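Just one protein chain is left out here, and the rest sit where they should.
Which chain is which? They are A and B, in the order written, and residues in each are numbered from 1.
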Amino acid sequence: MNLRIGAFGRQESAAVVLIAAFFSGCFGIDSGVLYARGNASWIVQIIAVVQALLLFEGTVWVLRVRGGNDLSALIGTSRIKRFLAIPLILALILAAMQPLESFLFTITQYVFTDSKQVTAMLYLAPCLFLLTALGAETLVRTARILLPILLLSVAEALLSGIGEYHLYRIHPIPFGEPLQIFTQAGSAQIRAAAPLIALLCIGEGTQDRMAMRSAGRIGMIAGGLLAATALFALSMTFTYTQLKDMPSPFYRMLVEVRAENPTLRLDRAVLFLWLSGAILSAAFYLYAASVLYAKTFGVRDVRPAALCMSGIAVTLILVLYYDSEITETIREHLYRDAWVLIAVPFPLILLRFKRRKPCAASS
Amino acid sequence: MRRFILILLFLLLLSGCMQSKNIDEYAYVLNVGVERGTTMPYLVTVLISVPGGTEDTKVENTVVSAEARSFSEAYETLNAAYPSRLSFARASLLAIGEDLAKDGAQTAFLDFAFGKPDLWQNLRVVAVKPPVRDVFEGWISDADPSLRKIKTAVGDLSDESGMTADTGFGAYTEAIGDKRFDAMLAYAGANEYRLNPDIVGGETYPYTGGSLLVESTLKTSTAGSAVFDGDRMVGVLDGRHTMETLMVTDAFRKGEMHFTLPDGSTMRAALYRMRAPRIRLKNGEATVELRLEADVLEPKTLPMERNALKAYLETQLETELAAVLKALQRVNCDAMGFGRFRAKQFRSAADWEACDWKAEYRTLRVSFSVTLMLSHGMKGA
Partner (left out) sequence: MKHAIRTLFQFDQPYRRFELLETEPRGTPSFFARRQTRRAKIKAAHGRMDQRLTANLAWIRERFHTDVNTDVILRPFKLGGTVDALAVSMNGMADDSKIAEFILRPAFRVAVDGVARAKLPSYFREHALSMHETELTDRREAVEQAITEGRTAILLDGVKEAILCDTRGFVSRPVGEPQNEMTIMGPKEAFTENIRTNVTLLRRIVKRSDFVCEFRDSGGTNRTRLALCYLDGTVNPALLDEVRRRLDTISTDMRLTVGRVEQLIEDYTYLPLPQMLKTERPDRAASAVMDGRIALLVEGCPQAGVLPITIGTLMASGEDLDMRQPVGTVVLLIRMIGALLSTYLPAYFLALALHHPGQLSGEILETVVASRAMVFLPLWMEMIFLLLVFQLVREAGLRVPGSIGQAIGIIGGLLLGQAAVSANIVSTVVLIIVALTGLGNFAIPDYSAQVAAAYYRLLLCIAASLAGLLGIMVTGLCATAVMCSAKSFGVPFFAPYSPVTTHSEHLRFRTRIRNRAGTSDPLNPEGRRA
């Protein structure tokens, strides 16, 4: 078997989950959908994190009861049940696409204004392919190395904007529509639950189930709350009416809070630093999807699957960029309704079906 | 695997690189101005700085204008006319001509900028009395060839004197797109722009604290502010009224004011912000509590008994604030931003959007309460 999972500790796993949770939480959003009816983004994020953690704890509990180290142990390799992995794989690919898509838009729209998405993608794709193919061990270790730098840049970006924050901008808080908040939190599951699902897929590499559980908890709570903080800071920088039509709000926030700096501006450097975090989390999801596929379908080498998954993600991003009404609708639906990909298979995976007694020989 | 990556790298090279230009092939636009054109809707004026221009000065500044139907057209025309490629990466000031702003016609023109944060990230927006070219040329002086300081100068003037508003492009777009408050822009002009009447009326206050004697032919000064209703400019506030409006929006830091005392003498005092204003809004009535520190600079001795003077100044400020608000209500401009507090009372965005705040604003009753902490010559002039 060449699954390239390797072995890694709790800190590394927590680091990769934290990075993935933060970047999906902040950059996996569609402003048009999230801010269409007021700004409850940070509340939505917190609720989504709680929901994802409940799902994760439940899965780990079932793993403990039934024995097994990762998600594929629950799905099994039976001919029918293994197809339950497919929606999860799709969900992971989608989760990988969302932040990348947002960054690609930012790059081509605001940084390299004369370049096309394909050109920018030609730079991003080899990096994504390489990271995905290098395997889990490399990914988590790179995450551990990058984590302090990324956290520092996020903290700096959030703190340097304090002068621009105004509390009045967060109003009206749509507490009057709790149903809408919960619906949005449900829709946010792709970006909230993906880091934990990916961690469950590579659970074999963690020292044991307990290490996986605590890494998932720490990473998700830290990353999810950091994302919620960043979304709150964003809400204090722009009103929901502005955010509604703002495709990459975090870059605008970066730019907005740095406008006064008379010497060297660092907004682009920070943007590309964050892009490396987004690529890392995308590679993490894609690799997890490949491992899940390889394990449930009995493929013994993860690399072809990893390349395929990355290829699919890259192609889909480029296709969805094609400016037309159809792609616009598809994109909106993917952001709003893709939670089904997680909500439907998970109960079936967690439930144990009693095996039917073998029938007596008919002959 | 390795072969695959090599093929990808090869593709990458085939695709060509991101377009780049050498740093010295650009001319950097520092200021952009737009006003009404004579043959076409817009007259776009840009102040260009060419670094490394001549031998003795590092920078060469030029003002170039073009008439066009849209920004992109103007951009093309200017680019075609100018030998270097124009870069807006360092643009720091957007000047909107008063003639254009009175009809709100600048919004259609500015649509280009909303999608380009690299352009608007640094922009400070000012309203100017046309012609823009005179204003820009007035800014070029031999004393400081580095014009990029204009932007910080406007900001500093606002921070240090409170006599002009300091509005970035972000705040300007927020004011236009949202009904929580209306835009208030710094007002600049060359020479005779002071002839524009202040909308509050009554006493004629100078735009600046003193009375500036302008002698040269082209000299640009910035003071006072232009106020907007949505995207339409509806009037001008002089320096003192601007200062009072900023006190309510919490953008005021410090400034100087002259007061006429009951005996007819005048008194000069420096005012400092002590804490954020407290604004409460309920059932169509608002209360505004301001707390300021007043340091009497002139005359050398207190002209009245301390408590009596304090009460007199507080009353005078409250009266003036009420007059400014009344004038603003008359032109339908919520420059003081009461809408920010009205929005807090809603629990859903739909309800807030359905609310006709501007109609409520016109009949809003506001009581101002100013508390001064009086000192004498403590902080100096």
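Here is the rule we use: a residue touches a chain if its C-beta (ideal position, glycine included) is under 8 Å from a C-beta of that chain, and two chains touch if they have at least 3 such contacts.
The shown structure was predicted, so the numbers you read here are calculated from the model rather than taken from an experiment.
Undergrad: What chains on display are touched by the one that is not shown?
TA: A, B
Undergrad: Touching the left-out chain: which of A:25, A:99 or A:126?
TA: Final answer for the missing-chain contact: A:126.
Undergrad: Of the listed residues A:86, A:146, A:330 or A:350, which contacts the missing chain in the full complex?
TA: Looking across A:86, A:146, A:330 or A:350, the contact with the absent chain belongs to A:146.
Undergrad: For chain A, which residues reach the chain that was dropped from this view?
TA: 1-4, 6-9, 11-12, 107, 111-112, 120, 123-124, 126-127, 130-131, 134-135, 137-139, 141-142, 144-146, 262-269, 271-273, 275-276, 279-280, 299-301, 304-305
Undergrad: Tell me, which residues in chain B touch the chain that this view leaves out?
TA: Touching the chain left out of view, chain B contributes residues 17-18, 20-24, 26, 28, 51-52, 58-59, 87, 89-90, 118, 146, 148.
The rule is short, and it goes like this: only the chains that are shown with their structure count from here on.
Undergrad: Taking each chain's centre as the mean of its CA atoms, how far is chain A from chain B in angstrom?
TA: 41
Undergrad: For a test of understanding, state which residues of chain B touch chain A in their complex under the given definition.
TA: Residues of chain B touching chain A: 1, 4-5, 8-9, 11-12, 15-16, 18-19, 114-118, 121-122, 152, 155, 168, 170, 173-174, 177-178, 180, 337, 340-341, 343-352.
Undergrad: Sort out for me which residues of chain A touch chain B in the complex.
TA: Listed in rising order, the residues of chain A that touch chain B are 37-39, 109-115, 118-120, 122-123, 125-126, 129-130, 133, 168, 171-177, 238-242, 245, 251-252, 255-256, 258-260, 262, 267, 303, 307.
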